[in-house]
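Of the protein chains in this complex, one is absent; all others appear in place.
Should a chain be cited, it is by its letter among A, B, C, D and E, assigned in written order, with residues numbered from 1 in that chain.
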């Protein structure tokens, strides 16, 4: 009987995580804990980074069976196998893979977004367009490295959109094998916007430009705000049908908000629904960064390049926004402060706050926040369109 | 390189919605915008009509790929194909097609419904029964047109139930090809109850009848309220098993409410859960009214007939309720005001308010609201039973 | 025409529940109503027992078609058939069968759990370990009856974990045919903890032991609370990977709570999400106790044995906890009150309150609540580990 | 099935089902109320159960009385506190319930809910 | 497709789309505001509709003014009520909005929501 006991313990020990852990597991656990630290102690986009890094932690404790990367490498997907053999995170990951979660998050973000400043100054949409050069410039750079497929390059480039759900949505369609690192890079750099942007903004502008006080925005009527989501959604989807899931749900959420007649739905879209989806999305996206999946040769190099290219994407986008802002400064006869251009990268509302802060450093009487909110939300629309282009061309 | 650029733009342009839009798309977009206008500006049942009409708008922007009607025309359904090729709305539409959303909405409605007035005056259940003649009378009329199958006629008839989830539930089972128009008609006419009902009510009653002041309802104890959902659910499902999904969840919701021991579940059933389901249901039901689906010949005529028959259904139901109310007036020796009969069509709480308003016009001291709530909620039970009969016989 | 009418009524009557009800249906309906009574009038764990007993009621109204047990008896499961032929509760039951609901409930419970008292006095974890002897002792007893398979015995034994989601999770994997009775027994005995435990606690302790006043717990810093879920989750999953779904989500929920940076997610995890899942879980677990499923010979005996063994499990667990408490009393030189040992069975927070109450009876100045919370929450971790062992060995 | 037959069958089933419900409600209501009356006669002292019943008898749905001067003052103060910076003078002339009238039971439930959060 | 071509195409599409949106906004804004101005000229009496418009013009986002002394006192009292049993003296020196500035419309909506629950 003692022997039976010892044997049973030995069997369990052999099936334990301690007996099956590898160096790669340990490295990835350390990375997960590092991002958890950033999320909690440094408050780096905690709403996403806490679930993402915890998902990454769970996926790298060996044999937990929560996530089975091999189920997702088959083309086409075998949904029967996923249902029969999938773990908890495999099943929740269906919502990512089927493209359900990111549009639902956009629904909630739409319900939280005030397009008033954009409607009051529609020209700021152009700044939101210019900043998308961060995406396409990075695409060129990623292709130039020669180690990424066009699909992978497009997914890396979308980090420059500074918009998490868009990045996850596009990557899950183009290059799901890179989902974990790209999501981590996207959210980390979004949290780092206050550090990344100011030097670029100051380098590209003169103090005189930064001191420009913009004139107060006109009030926007309720009717204009209600028409906005309907018009934008119709136009953008007619131009670029592949952007429909993101833009459609984004604008539906905003219509919930502005119509004022569906308070219940508005409340749920920006609370219970988006929170539930955020938990599921974060956990499962994080769990794609598992040692089982990432042990293919060359992945370490790819991950390092993603970190570098992601940073480049933010820098290029910021620079393009500021430079286009300088153009508008010139053409408007000095009425536009070029600092609001950097907000065009999205990263709502962080980038707009950075514009405000840098502006106030140059001139304490300068309140750019509301003016920067225009390009800021325009950047979300802009990156959704850019993602649509990348999906149309590369998908 | 310039040629490459031009070619790429040309390809994208050829794949754009502008290049692929047809007249039918434009008509349906216009209809969607019209219903959106009614929902927001006129407050016509906005909780459902905003998502429904937005879903219709999204489904008619060509090539958006959110909804693929061809996936749903197969018999039996190919769920693998839906998962592999479905868009966002196809996937959410699974909840309609599998019959999940309407019962969950009934769960929430049950949690919001107070059956107190009905328990205090159980005879008002008969008024809720009489008003269901609107359903069956319309069935006769729809069959008489000769262009509908019995299943389609039953789905059109259920508009007379004045109960959105019941109509959607039955139609998705009997005649899913008509889901969009029937849902739009049902919710529009529910919003129009204050305009449709009063002339019929006044034409069928004398001033003396309308002036009847009914005696105050007795108080209802907590225990009676707790027993009600259990008893009704058991009885109705034993009589008509096909009504189980609707009646079962309706009464579970009400038990959450009245039991007083599951406040958390009650709260979630009538808030987060029903709101999430309402968003998904509305969007996807609206998206079934897409040009791709509706281009079959004869659909325009069908849609027009649905509008006419739906109106007839409301009128017949109202008239039947009022006439039965007159019967009760006679048999009770003038103690029952026949105006509360019209509330039996459901359309909670609008129809009960109409009874109150018309009663007060005849006699300013007349407060019929609580008395009309009895037939009003009875109408919900009545139409769920009627839907069960239609499903049993035609399904 | 009269004949047609009579025939149609006859057909409907023949398809009605009244015509198809059997004695077993009636017995199970009576049992369902009895548990509904306990849940509402006696407040026995109403959050779960109201949905469970209502689900049981619905599943035993014949021909309702909400649940089809025959779909779940196939090995391996035919998900296509479930989607094509399943009723509402079959579809919701997928979340139980695929192991999704219990971990999500653990997410919410984790978000509601304060591990402070456990961190302040880590030794109380041993009491949470000792009480798990209730599980394994019952396993020996269940196997000794000779009528259960090892899988069934393991599922019955887990009742002794006094933790509903863990019991449902393990049973749905090992012996789904017993899910209904086991869930009912688990939640009923959890509600009966204030009746079951005190006699055992008093019988095994002297008055002097019960009078021991424990010294005030040290304050626990925020950092210690944040580290706890991460450390415990990592350790436990490395030791026993099969416990990952429960422990992982439990600790993620707790991290949401303690990190303080994801208030939105914390709020949703412990409200909307857990409530929605509780409704679905309760309803479908209850509906597995249907006459259609339970008509196999010998089931009655099995059910009676489950009732007896479940009670034994609680008694053994309580006794083991108290006895281990006495050990700690000895080794600590009388500083530990053995009464806190009984809280190790879980049943949060009921068992801790029982410790408090029995302690105060012996010494009115004795406040054991906080000290008993340590073993109490340790018991949850302990039973999740025990469930993992059972799954590893028997699954 | 002929559509007229279906109509007859349908209306017959609907009426039968609802008539049966009426019967059941009548029966159990009599039982419940009979029992409640007995209880009232026996126990004069106000137990929690009876308090509930009494409160439910006060359930007279008079929306006009529902909002009393004190509450009005509190609400006015709150509105004033919020609105101060918009340069307009406000006077709360009427406070209307939005949505349907709330039975006293809901109010009681709501209060319990509010206090349970303290 | 060559990566430079893709970049050109992408930026072209993004700019075109957003330029088109600018056009549309410009057009419908002019229509809406023209109509609103006409309405203002015609109706001097303050109708509900106009009140809405006026309030929305007060939408000047001055966070500093948003919290006035009365409200500060109320909040301070509430904090004090909660915190009394921790042996520390508190003084509310500054109250900051957490999160983004709330437009007046949100405040109005929130108030309506609060009152609808009474």
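Note that a contact is a pair of C-beta atoms (placed from the backbone, for glycine too) under 8 Å apart; a residue touches a chain by one contact, two chains touch by 3 or more.
Remember, predicted model here, so these are calculated numbers, not experimental data.
Colleague: Which of these, C:143, C:213, C:307 or C:323, touches the one chain of the complex that we don't see?
Modeller: C:143
Colleague: Out of C:6, C:41, C:74 or C:223, which is the one that touches the chain we can't see?
Modeller: That would be C:223, which touches the missing chain.
Colleague: Even though one chain is hidden, which residues of chain A still touch it in the full complex?
Modeller: 1, 4-5, 8-9, 12
Colleague: Which chain C residues would touch the chain omitted from the figure, given the whole complex?
Modeller: 114, 116, 119, 122-123, 125-126, 128-129, 132-133, 135-137, 139-140, 143-144, 150, 153, 219-224, 227-228, 231-232, 235-236, 239-240, 260, 263, 349, 369-370, 378, 381-382, 385-386, 389-390, 393
Just so it is clear, only the chains that are shown with their structure count from here on.
Colleague: So using the touch definition from the top, which pair is joined by more C-beta contacts, C-D or A-E?
Modeller: A-E
Colleague: So how far apart, in whole Å, are chain B and chain D when each is placed at the average of its C-alpha atoms?
Modeller: Roughly 25 Å separates the two chain centres.
Colleague: Indicate the residues of chain A shared as contacts by at least two other chains.
Modeller: Counting only residues that touch two or more other chains, chain A contributes 80, 239-240, 260, 271-272, 389, 393.
Colleague: Counting only residues that touch at least two other chains, what does the list for chain E look like?
Modeller: Correct list: 1, 4, 6, 9, 13.
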